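The complex appears here minus one protein chain, its other protein chains still in place.
Chain lettering (A, B and C) follows the sequence in which the chains are written, and residue indices restart at 1 in each chain.
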Amino acid sequence: MTASRKRLRLGMVGGGKGSFIGGVHRIASRIDDRFELVAGVLSSDPMRAAESAADLGIVPARAYVDFKVMAKAEAKRADGIEVVAIVTPNHMHAAPIIAFLQAGIHVICDKPLCATMAEAQMISEAVKASDAHFVLTHTYTGYPLIRQARKMIADGELGQMRVIQVEYAQDWLTQTIEQDGQKQADWRTDPAKSGGGGAIGDIGTHAVDLLCFVTGLKPEALLADLHRFGDGRRLDDNAHILLHMQGGAKAMLWASQIAVGNENGLRLRVYGDRGGLEWSQENPNKMCLTIDSEAKRILTRGGVGSGGAMTDWTRIPAGHPEGYLESFANIYTDTADLIERKGGGALLAGIRSGLEGMQFIEACVNSAGSGGTWVPFQQLEG
Amino acid sequence: MTASRKRLRLGMVGGGKGSFIGGVHRIASRIDDRFELVAGVLSSDPMRAAESAADLGIVPARAYVDFKVMAKAEAKRADGIEVVAIVTPNHMHAAPIIAFLQAGIHVICDKPLCATMAEAQMISEAVKASDAHFVLTHTYTGYPLIRQARKMIADGELGQMRVIQVEYAQDWLTQTIEQDGQKQADWRTDPAKSGGGGAIGDIGTHAVDLLCFVTGLKPEALLADLHRFGDGRRLDDNAHILLHMQGGAKAMLWASQIAVGNENGLRLRVYGDRGGLEWSQENPNKMCLTIDSEAKRILTRGGVGSGGAMTDWTRIPAGHPEGYLESFANIYTDTADLIERKGGGALLAGIRSGLEGMQFIEACVNSAGSGGTWVPFQQLEG
Amino acid sequence: MTASRKRLRLGMVGGGKGSFIGGVHRIASRIDDRFELVAGVLSSDPMRAAESAADLGIVPARAYVDFKVMAKAEAKRADGIEVVAIVTPNHMHAAPIIAFLQAGIHVICDKPLCATMAEAQMISEAVKASDAHFVLTHTYTGYPLIRQARKMIADGELGQMRVIQVEYAQDWLTQTIEQDGQKQADWRTDPAKSGGGGAIGDIGTHAVDLLCFVTGLKPEALLADLHRFGDGRRLDDNAHILLHMQGGAKAMLWASQIAVGNENGLRLRVYGDRGGLEWSQENPNKMCLTIDSEAKRILTRGGVGSGGAMTDWTRIPAGHPEGYLESFANIYTDTADLIERKGGGALLAGIRSGLEGMQFIEACVNSAGSGGTWVPFQQLEG
Partner (left out) sequence: MTASRKRLRLGMVGGGKGSFIGGVHRIASRIDDRFELVAGVLSSDPMRAAESAADLGIVPARAYVDFKVMAKAEAKRADGIEVVAIVTPNHMHAAPIIAFLQAGIHVICDKPLCATMAEAQMISEAVKASDAHFVLTHTYTGYPLIRQARKMIADGELGQMRVIQVEYAQDWLTQTIEQDGQKQADWRTDPAKSGGGGAIGDIGTHAVDLLCFVTGLKPEALLADLHRFGDGRRLDDNAHILLHMQGGAKAMLWASQIAVGNENGLRLRVYGDRGGLEWSQENPNKMCLTIDSEAKRILTRGGVGSGGAMTDWTRIPAGHPEGYLESFANIYTDTADLIERKGGGALLAGIRSGLEGMQFIEACVNSAGSGGTWVPFQQLEG
């Protein structure tokens, strides 16, 4: 006898023991109880895949070792998965995304979209050809106050956009730990696995996506000054980027993984001709708002004076902090709504965001490669 | 065919539509995937109970309307619940706790223990007479940095305890919203439902529990100055309390629900003869540590320099904020470990904490009733 | 040839080499250029007095070694001092205050008023008998935002006063440095020099004065729990105090000199039935204001939305921090205005504040001496 309420049946590719982001996706999928993990290719190593599956309560028959086999088998089952989460390193995104989309299974994929622009185009074609949904987990756009900020700007509360300062600073690559075999560092600094971007791909894509999400504006041109400070490092670990946004706004973006004293310092400041906003991910339950000629106000997640736009994406009262996992859960819950046709799509990143992220990486690499010059940023349709 | 990994079967009493804390318990139970909600008396109103059960995926046969019936029925089932969460108002704690304990079912109960000392004694007897575990959800003791603080103090890093300042300030009862029928305010300000304590019961018990948890010390005497600022309010909404702790330390405790500008301001500062600690619940991922004659340091949840004591209770890296729900999840996960004999008991609040909380309320009421005099605080055994 | 604009001629008693507060008074007197130091008994040691005078540009003829001689001599001079600053330890306040008042010279005295209530009464008589002004330097009431807070409360912006939390935490007496001959610690922990109060006299009097200044309310009763944590220390180094204020407001006051990690942590939080304010001396250029049911606002010294009440006491635009010395300078400048009959008196502490501070110390000592009981606080006239 099963419960009367339906949870979406979820599969996972990647995310076995030792993974960071796979576990995060699983918690995010559980928080609002809209998904149930029932199948997976959790590792490319059969033994580890089986162990990981057992740990997670996946029955052996659905603990696959090949994602193509999984896509076909699950598509045939009456109780097959409805949606799959892809949580592998970047260079292993494209093939499973395409396989599951072709099998008619919705896809949730960690960012960035993939490792190369060629892969990105193939994924894009697959999305167009499929009736299934494709969602990219730009985690930070799930924070309630970020969604509040987006709405306030869309409603004109800050006036015409002028200046945006966005930064994402970490310090975990201060030393060249990839040379000591640290797993997370290894693939993130390896061009074959990450693609052409180091910090710009891993965290810069988050920063630019947040910038665009909140302001509703796309870049028209950018200039990137990329550097590798780690001795022998193969990809950028610090990026200084200037952007010209639609409508005349100007932005600065800093992404660094060698800024000692920064753990996960994603910060956004937005200034229009009527007001300014400041938000920091490490204390995400508050946001500063200043309307020109008024005192600065502190808006809190769910708090007085912060407006109604965020109440759909928060679970507990103001003063009870929510964090990264709840932000991630909002992405999953929106996806469940999207799949179940209850709305949810408006705030989710899809293939267009994925392509724009890849464009961003490519444009940065091109700009830096030509000595730090301005390069145009082509607008995508749709 | 079921999944290979076992989740503990969980029931719930209370927590139907419109409840705050019931939903929190459910999320907390899911985050680490150790529980599955399968039965409940979610409301005393049969229609609402049924609707709430359906929403939560509880099959109709296990959507009870009477907790005594539920306790007996579940105890007989081969797949009956192993543990039940009690999330009703205070005056409805004792009866279900006792019923489930007598049925051999583990009990997780929201704080405070109950409404009266007489009930508390009955519960205490029931706990002694049962083989089942009893856990009180003192949420805030689940925060990783609070557990780190406890360990540091136990290890002597701050030296001999001298002064502790603890406060829990809110503002949601600034106006007498209970007179307008606000549900949460209604029962929390009603002596028949809450017992003799208003702010001291609702949040003061959290504050004193946190004080004792972190320092490892119990009060020996206290003096309380209680007040009702809301016009016509029936229970205290502001409490100023002095405590003499074991070992000579002195503490100040402030609990208020009328302090405008405080959402959920639980703050703890602890000073020994070698060092001091400062922590605030609203930004729980950092803690300030000062060792005498050294610069102040900022410890972060999971961060460099913060020691290993917390890593068991955190899921994501430093800089990725965890919050209230993850803290609550730690209580649930410890409980799962306790039930499954994997440890977990050392940091959980049980019947003794529950009794001490009731003692605290009673002592405050007695002190205030005699004009603000010192009253002793009797030490419990065990 | 002298300058056309007149500066008030200032003398000083105390404040020679090695003094802390004497130098502070001198800087404060210079900032707004209303005083000129021309005479002094800078030390009881003639050699040191002479050296200190030379350092400060005081001519030898006016570098006295006896304050009585100085009072008489200066009173006779056509260019004699108009005002004197008393910056000696507490037990050496009364005699010079009285001598200068009797000589018709205005007196500025560091707090607390003196060492004993008997001295306080004598000073009070001398003030009544003299036409000269008497000003007590309660430094912290000079901060512009504190004056803004006072005005806002007087104007009813926070509504009826309910709860006040005030604290003054330091850590410089964590170890018993007075036993190693540290000069500042030596006299402040010596009952013969400081009077009956340790932390309560040195910093508790600041805290209670700030509380009264901002709210406009006096205590009606208090209860004090005093302790000496330093081994062998002769005066309190930690004080936990409850106060019942006029009009039904309740206050908590914490003064400590052994709270490791606190440098000069004077903090004030005030809650009425319409709003709340929070301010901390270590970052004195901002204050948080929350009006019930509105978002918290950050008021800045001189900034937008912070009102006009403070502009008289600030020199530079918002965002350019002023600090402790400018706050102290406001006391001096108000005193110059008072002497020159340009206003200035309304916000200055005089003999009444001095007596109330002494009452506070006495009441605390009495309450603690009787085991921590409530003692009444008699209202002074005038």
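As a working rule, a residue touches a chain if its C-beta (ideal position, glycine included) is under 8 Å from a C-beta of that chain, and two chains touch if they have at least 3 such contacts.
Here the structure is a predicted model, which is why all the values come from computation and not from measurement.
Q: Of A:44, A:102, A:121 or A:175, which residue touches the hidden chain?
A: Of these options, the touching residue for the absent chain is A:175.
Q: Of the listed residues C:88, C:170 or C:256, which contacts the missing chain in the full complex?
A: Hidden-chain contact among the options goes to C:170.
Q: Pick from A:40, A:112, A:219 or A:272: which residue touches the chain that isn't shown?
A: The missing chain is touched by A:272.
Q: Touch as defined at the start, partner being the missing chain; which of C:57, C:181 or C:232 qualifies?
A: Counting the whole complex, the residue in contact with the absent chain is C:57.
Q: Kindly state which of the options A:29, A:141, A:256 or A:359 is in contact with the chain not pictured.
A: The one listed residue touching the chain not shown is A:256.
Q: Residue by residue, what part of chain C touches the chain that was omitted?
A: With respect to the unshown chain, the touching residues of chain C are 1-5, 7, 20, 23-24, 26-27, 30-33, 38, 54-60, 170, 262-265, 281-285, 300, 303, 315-326.
Q: In the complete complex, the non-displayed chain touches which residues of chain B?
A: 288-289, 293-300, 303-306
Q: On chain A, where is the contact patch with the chain that was removed from view?
A: Residues 158, 162-163, 165, 167, 171, 174-175, 223, 225, 227, 229, 238, 240, 242, 244, 250, 252, 254, 256, 258-262, 269, 271-278, 288-292, 296, 371-374 of chain A touch the chain absent from view.
One rule holds in what follows: only the chains that are shown with their structure count from here on.
Q: So how far apart, in whole Å, are chain A and chain C when each is placed at the average of its C-alpha atoms?
A: 55
Q: Distance between chain B and chain C based on Cα centroids, please, to the nearest Å.
A: Computed value for the inter-centroid distance: 43 Å.
Q: Where the centres are mean C-alpha positions, what is the separation of chain A from chain B, in Å?
A: Those two chain centres are 35 Å apart.
Q: Could you tell me which residues belong to chain B and also touch two or more other chains?
A: Residues 262.
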